[in-house]
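All protein chains but one are shown at their positions in the complex.
Each chain gets a letter, A and B, in the order it is written, and its residues are counted from 1.
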Amino acid sequence: MKKNSNGTVPIIVDNNRWVATDGRLLEVEDLEVEFRTREGIARAINGVSFYLDQKETLAILGESGSGKSVTAQAIMGILDTPPGYVTGGSVKYCGVDLLTLPDKERQTVRGAQISMIFQDALSALNPVFPVGWQIAEMFRIHRGMNKVDALERTVSLMERVRIPAARERVDSYPHQFSGGMRQRIMIAMAIALVPAILIAVEPTTALDVTVQAQIMDLLKQLQEESGMGLILITHDLGVVATVADRIAVMYAGRLVELADVIELYSDPRHPYTMGLLESVPRLDTRRGETLPSIKGLPPNLLAMPAGCPFHPRCRFAIDQCATGSPPPLESLEGYKPERFAACWRVGDSELAHSGHPQSGEVN
Amino acid sequence: MSEKVILQASELVKYYPIKTGVIRHVTGHVRAVDGVSFELHQGETLGVVGESGCGKSTLGRLLMRLEEPTSGSVMFDGTDMYDLRGSAMRKLRRDIQIVFQDPYTSLNPRMTVGDIVGEPYDIHPEVAPKGSRRKRVQELLDLVGLNPEHINRYPHQFSGGQRQRIGVARGIALNPKVLICDEPVSALDVSVQAQVVNLLEKLQDELGLAYIFIAHDLAVVRHISDRVAVMYLGKIVEIGNEEEIYERPTHPYTQALLSAVPVPDPELKDSREQIFLAGDVPSPANPPSGCRFHTRCWRERTDDQKTECKTVIPELYEHADGSGTHLSACHFAKVRYNLV
Partner (left out) sequence: MTNEPDVPMQSLETSAAADPSLAKSRSLWGDAWEIMRRRPLFWIAAAMMIFFLIMAAFPELFTSKDPKYCPPSFARQPPSRDAIFGYDMLGCDVYVRTVYGARASILVGVLTAMFTALLGSFLGTVAAYFGGWVDQVISRLADVFFAIPLLLGAIIIMYSIPTDVNAPLPIAVMKVVFALSVLGWPNIFRLMRASVLQTLPHEYVLAARALGARSQRIMSSHVIPNSLTPVLVVSTIDLGAYIAVEATLSFLGIGLPGGIISWGRAISAASGIGFVRQAPHMLVFPAVTLSLTVLSFIMLGEVIRDAIDPKMR
């Protein structure tokens, strides 16, 4: 046991990994990130809060510009600074705020205990080194293994992510693998040091559906085996439905809804979530049915509308929505696990239960 | 939709040579499109789906004659497109137009929206006299849901969805009969995607366009298509109307593809039976013998049947329970009712 530099919370270390004594791996509170650009300050994240428990999959769902990827970067501590700055809030891993941790200590967490996979495996892997060498490097640097042992571990890891003929392919280069296989290699690197949390940013977006299914299945199995927490960052409502336990929906840098996956899909409570679910074409929507769509466009982060950022596109908007500060994320009564929504009208009967995907309501 | 066939592709083949070594001699061919035939009727939408590398984008470019085919023909209004030269070909281009995938690279960043949408009239001045062009461009912008006053703006001043509308406006400027849409909504966010799909449907109703809608998103394709062709390694493996393909698919590849599509409904995740395909798509430079899908086929067969799959190339044919236009290229085509 040792004390961390914040001096408050003791860190229990077991097998190179910090231990979450209460099962709560990650707790993000009031996170704020802004981008200082030539055109002005863009507030990319405004007070985002959520938590992640052991063995849990939390999906952060949002469209481009919603702040979902920035959230991941801020947690990992890989935000591009400048122009991005974390201006408030905390990111507690096993009770320790990573944002106030000295760089050196944070370094021991990043990659080893919280690791990340990206959308584009080809650009995330180094093209001039064999993939096996790149994976083995993780063991040599972080675990001080010798070359032979590291290679053995690499082969077994590649087998674990189901790369066929792993031993023969250890010396191959990234471009010699298909997109799906490269994604597996990146996953292998990410789980090499048995992280407590894996953050997957659009892990299947660049892949074909048949391969997509394989990768999601693999991630799920790895999670079951190791008990790691998974944060899935995506815009794909289909992928999320099949793997997530809870879903956080982001819009224009804010969390607008956070709920259990079944409840979110069967009974969305925020108008944005409703619109999103309605506008996804499904395999059983027939030809000729008009696809309900959300009118308009997401706001420019440099020129946010007053009030709720969604109100210009919202079909339920009332006068209150267009003025003052945005509605806070509030807990809804009677849900277990807790469920949240950020909408002034969340309690109104007109809005409640009107958002079922099959209702076919149209703007 | 009418019965009139407007576009007919027969045995379209496109091989790209693979050159290696210092003297760049040809050592093989990538068989991007390998014997594709279909008909497109006036005012209908034919969806083309398949995974990356199946040749669907090459097919789109062949139909647009941005590429010359290795062999085969495309009949448009009774003439073979590939026989046309010079001004005859240019005239035909008025009738077949294209909308591209990437809203960021499909518009010239140095031209204004007015210049981009008006360029078709510069190239085909006979369509619109010079004086009327600005008005026509503004009408087009209005038609695709953009503010006609934004005619002097540049592409980077618009969002992805708006840019795609500009691309659509350029595509329909010459009043084409066929519009080839190459992944027109895959780069867009979900909420904006629905807007563009609805726009394409509206334009079809108003202008009587026929679409070839190329995409990898099976749900979007069903939504917009009358008929659907499923491609695998350069060949159509199954073709039929939307209901036949999505609810009663007969080819094991189509069945696997449909089962892999994640359904945005968490309550269905355990009731759906997913077919996992082994391995990756083989290289189109060296496709498997016989049925191209046999290396990944999941269907149980006897050894004799497997030998047939390995050696005999299956043709598209009508399945026993089929109803006229539902064709499948599998020796052992069998309906699997798809649960969605």
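Methods note: a residue touches a chain if its C-beta (ideal position, glycine included) is under 8 Å from a C-beta of that chain, and two chains touch if they have at least 3 such contacts.
Bear in mind the structure is a predicted one, so any value in this text is a computation, not a measurement.
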Who touches the missing chain here, B:85, B:130 or B:156?
B:156
In the full complex, which of B:199, B:215, B:228 or B:261 touches the chain missing from this view?
B:199
Options B:20, B:71, B:132 or B:147, residue touching the unrepresented chain:
B:147
Considering the whole complex rather than only what is displayed, give the residues of subunit B touching the chain that is not shown.
61, 64, 66, 89-90, 93-94, 97-98, 100-102, 105-112, 116, 119-120, 122-124, 145-147, 150, 152-154, 156-157, 162, 167, 170, 174, 194-195, 198-199, 201-202, 205
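Just so we're on the same page, only the chains that are shown with their structure count from here on.
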In whole angstrom, what separates the CA-based centres of subunit A and subunit B?
32
Looking at the complex, which residues from subunit B come into contact with subunit A?
45, 51-52, 159-162, 189-195, 197-198, 201, 216-220, 222-226, 242-243, 246, 256-258, 260-267, 269, 274, 276-277, 279-281, 338, 340
If we count contacts the way the header does, which residues on subunit A are in touch with subunit B in the complex?
63-64, 164, 178-181, 208-214, 216-217, 235-242, 244, 261-262, 265-266, 275-277, 279-295, 297-298, 357
